[in-house]
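With one protein chain withheld, the remaining protein chains of the complex are depicted in position.
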Amino acid sequence: MNELVITRMNHLIDPNLHIWGWEVPVYLFFGGLVAGIMIISGYFIVTHKYKAENSALTFLPYLGIILISVGMGSLFLDLEHKLFTWRMYTAFMWKSPMSWGAWILMLVYPILLILSFIKISPMIGALIPGLYKISERINKPNILKALGILSISIGALLGLYTGVLLSAFGARPAWNSAMLWIIFLTSGLSAAAALIHMIAKNKDERELLAKSDNVLLIIEFVLILLYLVGLLTSSQVSNDAAMLLINGKFAAIFWIFVVGIGIIIPLIIQLSAVTHRIKHTSVGPILVLFGGLMLRFIIVAVGQYSHWSSAVLK
Amino acid sequence: MENEIKKDSKSPKPYWNPYLAGLGLGLVLLASFVIMGRGLGASGAMSSAVAAGVSVVAPGHAMSNEFYKEYLGDGTKNPLKDWLVFEVIGVFVGGFLSGTFSHRIKRSVEKGPQYTDKKRFVFAFVGGILMGFGAKLGRGCTSGQALTGGSMLNLGSWAFMLCVFAGAYAFAYFVRRQWL
Amino acid sequence: MAINLPKTINSKLAALAVVLGVIALFVGNPMKNNAKVNLYEISQKIEESKSKVSPETLAEWIIAQKADFALVDLRDEKQFNEYHITQAENIQLQKLIKSNLPKTQKIILYSDNDGFVSAQAWFLLISKNYNNVYVLDGGLDKWKKNVLFPSLSATANSEEKAKFEKMKEVCKFFGGMALGVDSTNSGASVAGMPKLTAPAGGGAAPKSGKPKKEGC
Partner (left out) sequence: MSPFYKFGYFGDEASFIIAFITGIGFGFFLEKGGFGSGNKLAAQFYFKDLTVFKVMFTAIITAMLGIFFLGAFGLMDISMVYTTDTFMIPQIVGGLLLGLGFVVGGYCPGTSIVSCSIGRIDPIFYVIGIFVGIFIYGEVYPFISGFANSTPMGRITIPEYFNISYGIIVFLVVLMAIGGFIGSEWVEKKYGYKKGDGK
């Protein structure tokens, strides 16, 4: 990170503060979403819920592979030196979250692939009969348990890392908060829960995830408040960064699209849905997903707008 | 028990007593006056959207037109970052929430029984054009002029409101087949 | 129940509205004399000098019986009773913001001279959202010099002469008197103001109190 800070973040050298466009937030969103999917799938395995008809283990691993690929693709678009991506893998620097990320992502693909073998959907099974054999081998209690725990932990790492990646930028006061990684993790989880809530056919699964999504949304909301409070009680530059979200350039979009449309309104809708006052619809989950995406966009934008020297902003 | 609720939830709940709905609406309007010092609106947001659209396609043309310029300002601010635009987003959300809890969310077309959907769409489109043009000439729509200006006892708003009702009643006969 | 309940609510609401309406009847005017000033707009108006009316123009308007403006004399009562321009009403500066001058009309302000007082009054009215407020250019002094007692300088060209001839008629209307050539200092050469008499030709009578309303 140091080299980035010194060479790029110096406003005298690079006065353009907006370096990251849409690519990075999209990557962060899909990364978080897949992390959430992995954690939930792992939870389904560990608690033996996978035995019942569900989508968490039949459909989602495939979707996860697609989503993480989309995320990686957009990240790839953002890379300055696309041809040298492989160099990330030649060295492991334990201090660099980016190096972590590269290795975590290396583990995500195989795990998702193995998860998809636990339950073979008939359609794919008909195409590749050999898969049933693999499925049989995996479907042993010990292996499954290990797999579930592995999935949860790698998922959690993936979710954390997106936040840690941003927090490591000391020069960006809005990102330089220990709350960021847990916000991103919770947001990823709630987005994944919403996604399953939306597509699940099994009623119990849907209800369970709608309920957990509600809890996650509440936690996310509290975490966001804590994040802002944390920034406010910190140094002056962090204070300025928080004010960007509270009353500054990004306040309206943040409170309306992230908190309002992305958290509170879907929460209201889903709370009414789980208490059977209204039917389950896809509106709540879609709003949650939208809010998650907006959260990344705004955090990335705010971070790049905020600066270690408040004088630069003015 | 659950089945019973679900059965009920399929049929839309009745609309509120109009006077209570009006009271609620009036209180929202009053809150807007107290907090913001301005009333509600809708067509202004649409004008901002049109102005923004025109300025994206033809920036020079938009800035040379007095009407668009009013919404674009000096070009330093995004015209969509406007009070009414956010308010209209809220209207959409509020309508949706109310519709959700009253079980009225349904894909449908509003028209009289003897009318085809296609004809209805054409009429809706034409009506929209008239409405858009009239709203700009009258400096506001039913929410901006009649409701807001009406409660402020604004002279022009009352003249406008009377003309809206006059116009609608006068022409209602000619489009009766659309509705009845 | 679903039918009965709303009905009682309706009549209660109606009763409440009527009660509040009746109270409103006695409260009268809730407007307070606070104002928000759009400095930019005002500076623009000043820059465009859209805020002055020359005495000649005003004279023409009065003669033509244009009633679309209110003329306000800002001097004190004594001075007003001595002389004031026809149609003018007397509102002193401190009473100005409480007066109910119509916002639909042009308002023309004047006091003794170009005037500090007129400028102050102009600003007060503009701040109260009056849009068409004007100050009589040069105040009553210039009115006196140009309208009541017009004079012609010795070196005047034909155009100025023609103008003078016209002003002669105008000043008669207001009971003034055209001075001959060579009168260089009009204000000093004339002893006093014309007496307050109804202008010749049945011009508009001096108005009092309430401003005129435009027809509905």
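Just so it is clear, A, B and C label the chains in written order, and each chain counts residues from 1 on its own.
Simple rule for what comes next: a contact is a pair of C-beta atoms (placed from the backbone, for glycine too) under 8 Å apart; a residue touches a chain by one contact, two chains touch by 3 or more.
Being a predicted model, the structure only gives us computed values, none of them experimental.
Listed by label, the shown chains that the missing chain touches in the whole complex are A, B, C. For chain A, the residues in touch with the chain missing from this view are 247-252, 255-256, 260. Seen across the whole complex, the unshown chain contacts chain B at 15-16, 18-19, 21-43, 46-47, 49-51, 53-54, 65-68, 81, 83-99, 102, 104-112, 117, 120-172, 175-176, 178-180.
Residue positions on chain C in contact with the hidden chain: 10, 13-14, 17-18, 20-32, 34-36, 100, 102-104, 128-132, 210-211, 213, 216, in rising order.
Convention: only the chains that are shown with their structure count from here on.
With centres computed from Cα atoms alone, the innermost chain of the structure is B.
Centre-to-centre, using mean CA coordinates, chain A is 69 Å away from chain C.
Inter-chain centre distance (chain A to chain B, centres taken as mean C-alpha positions): 37 Å.
Contacts with at least two other chains are made by no residue of chain B.
In the complex of the two chains, the chain B residues touching chain A come out as 2, 5-6, 9, 81, 86, 89, 93, 96-97, 100-101, 103, 105. The residues of chain B lying in touch with chain C in their complex are 14, 17, 19-20, 23. Note for the complex: chain C touches chain B at residues 2, 6, 9-10, 13.
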